[in-house]
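Missing here is one protein chain; the remaining ones are kept as they sit in the complex.
As written, the chain order gives the labels A and B, with residue 1 at the start of each chain.
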Amino acid sequence: MERYEIRLSGEGGQGLVLAGAIVAEAVGIYGGKQVTYTQSYGPESRGGSCRSDVVVSDEPVDYPICTRLDLLLALTQKACDSYSPQLKNDGILIVDENRVSVVPPGSFRLCRLPILQTARVKLAKEVVANMVCVGIVGMLSGLASKEDLHKAVLARVPKGTQEINRRALEAGFGLANAWLEQAAGGTPCLVSR
Amino acid sequence: MATSTANSIELLAGNTACAKAAIAAGCRFFAGYPISPSSEIAEKLARLLPEVGGRFIQMEDEIASLAAVIGASLAGKKAMTATSGPGFSLMQEHIGYAAYAEVPCVIVDVMRGGPSTGLPTSPSQGDVMQARWGTHGDHPSIALAPASPKEFYELTVRAFNLAERLRTPVTLLCDEVVAHMYEKVDMAALAKLPIENRKKPTGAPGRHLAYAPGEDGVPVMAPFGDGYRYHVTGLAHDERGYPTQNPAVIAATQRRLHDKIEWQRRDIVQFETVDCNDAEVVVFAYGIVSAAARQALRLARAQGIRAGLFRAITLWPSPTEEIAALAEQVDRIVVAEMNLGQMLGEVQRAAGNAKRIDTCLKADGETITPEEILAVLKAGRETHV
Partner (left out) sequence: MFDFKEYLRLDMFPHMLCPGCGHGIVLGAMLRAIHSLGLSKDEVMVVSGIGCSSRLSGYVDFNTLHTTHGRPLAFATGIKLARPELKVIVITGDGDALSIGGNHLIHAARRNLAMTCLLLNNEIYGMTGGQSAPTTTPGKISTTSPKGQTERAFDSCRLAEAAGATFVARGITYEPAAVERLIAAALQHNGFSFVEILSDCPEFFGRFNRVGSPSDMLFTQKQNTLDAKAAAALPPERRKGKLLTGILHQDSAPEYLATLDQNFAGAVRPDMRE
């Protein structure tokens, strides 16, 4: 496999730095691929823009920062506006359907999902939205097995929170699978312009 | 950090790699002051050092931090501090002290955007000249620039080895990207790195001349408290460590401080060349920029440009002889660095005025991208042809 670039973007406090690390560990440590992981953040611990980049390859990764995205997850409108121009033509754009209302034109595949709502309502704990993201990104990138994603999550989250995080991960798998089935069924979710 | 049970592969962050390497190198003392983007090194060592019987202390500022490090080193411990631009500025007086009093210590500077408070969480390579000329007075400097977390580990061990061997401060010039990025590292392989320790005196305490040099120009070092009572000062001093104003004694010491580094220059200066044999143009880069350059090389070669890379690992002493040799072979050198031209001066000096040198310089808080380097490789070629 050649270089595959994943960017998780949003705002501080959404847990995307940890989510990126878990995706990288699932792919790199448990999945055995070459991987790098970088973050970029502002001075704010909460709010402010935040992104984490996971670059995956069969060969050692030269440059760890994303330049042409294969997969972009955006949890804020600002993140979507900033980074979607870097998506490849056949890339995947995953947005939170409540936080991102305007999707710029492009030939990428669009995946609108109720990520934050799933965490807040279904799981009754908004802070686990990042684990929902791990599930979605892991499935849609096709780079990590469910088993490796589970291992990576459980190795990272604090004791006593494993169950809720495991459920959040499963919820992410569920959202991703529903979208994939829709796509396979011919529903026009492959948006172009 | 997660470790797979089957082997010793870890996903390692740069600052964590540095802290773990320090422990492996035998560091048993850290003093520091919180500053982005270096704080994780202090945070890791606050936990790791007590586990190995070492001491960690958060001091009141960076001036005090390096002072405490020098004190601990004189008392026999391998010691380090870590900081970023503003703190590195505050440490300069004590870097000079450590150089003149010949106290081994390691200073990590995770470079962030400057000048002044600048960009606390953004990458830069703006402290390169400060690492060479930051203190008053004449003394040589050693500065190493890692390009990945794995190399940050290796160079941290190497920094301790050089500091202990040569009784000198050694600076690790890391950029924010390398400090915070994670990569897969085989810890078992890193555990095999050689470790060097300072030479201690073997003679009777009463006859100890604290600053009488050995054949390598380096005096052996007695830890305070081992019975070798002697004087250490930042004043010009003689072989006893006593203050002196004798020009001949002062000149000999100044010369020796330079010689002890210069005599081992070939070992100290490390660099890597990539695809330079058939290259028409070579990128000079270090740190994270060399990672961008590697990718730029692939892109350039795919477009028929015979591009190579000279990656400096040791920045000081600068690899001038090696650059000069390279300049003989290639038409053009592209200097890429995250400042407005610091190592550029070294490359120009080494390559000579006749050599065409193009630049890819950037100091806006963002990293230089492979595409930006490629653009300079291509633009230069078009105008050149």
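Just so it is clear, a contact is a pair of C-beta atoms (placed from the backbone, for glycine too) under 8 Å apart; a residue touches a chain by one contact, two chains touch by 3 or more.
As the structure is a prediction and not an experimental result, all values here were calculated from the model.
Novice: Touch partners of the unshown chain, restricted to the chains that are shown, please.
Specialist: Touched by the chain not displayed, across the whole complex: B.
Novice: Where the complex has a chain not shown, which of B:9, B:22, B:41 or B:74 is the residue touching it?
Specialist: B:74
Novice: Tell me, which residues in chain B touch the chain that this view leaves out?
Specialist: So the residues of chain B touching the unseen chain are 28-29, 31, 50-53, 55, 57, 59-61, 63-65, 67-77, 79, 93-94, 97, 223-227, 229-235, 240, 242-243.
By definition in this document, only the chains that are shown with their structure count from here on.
Novice: Along chain B, where are the residues that touch chain A in the complex?
Specialist: So the residues of chain B touching chain A come out as 2-4, 9-11, 36, 120-121, 177, 180-184, 288, 291-292, 294-295, 298, 367, 369-371.
Novice: Using the touch definition from the top, list the residues of chain A that touch chain B in their complex.
Specialist: Against chain B, chain A makes touches at 21, 24-25, 28-30, 34-43, 61-65, 67, 152, 155-156.
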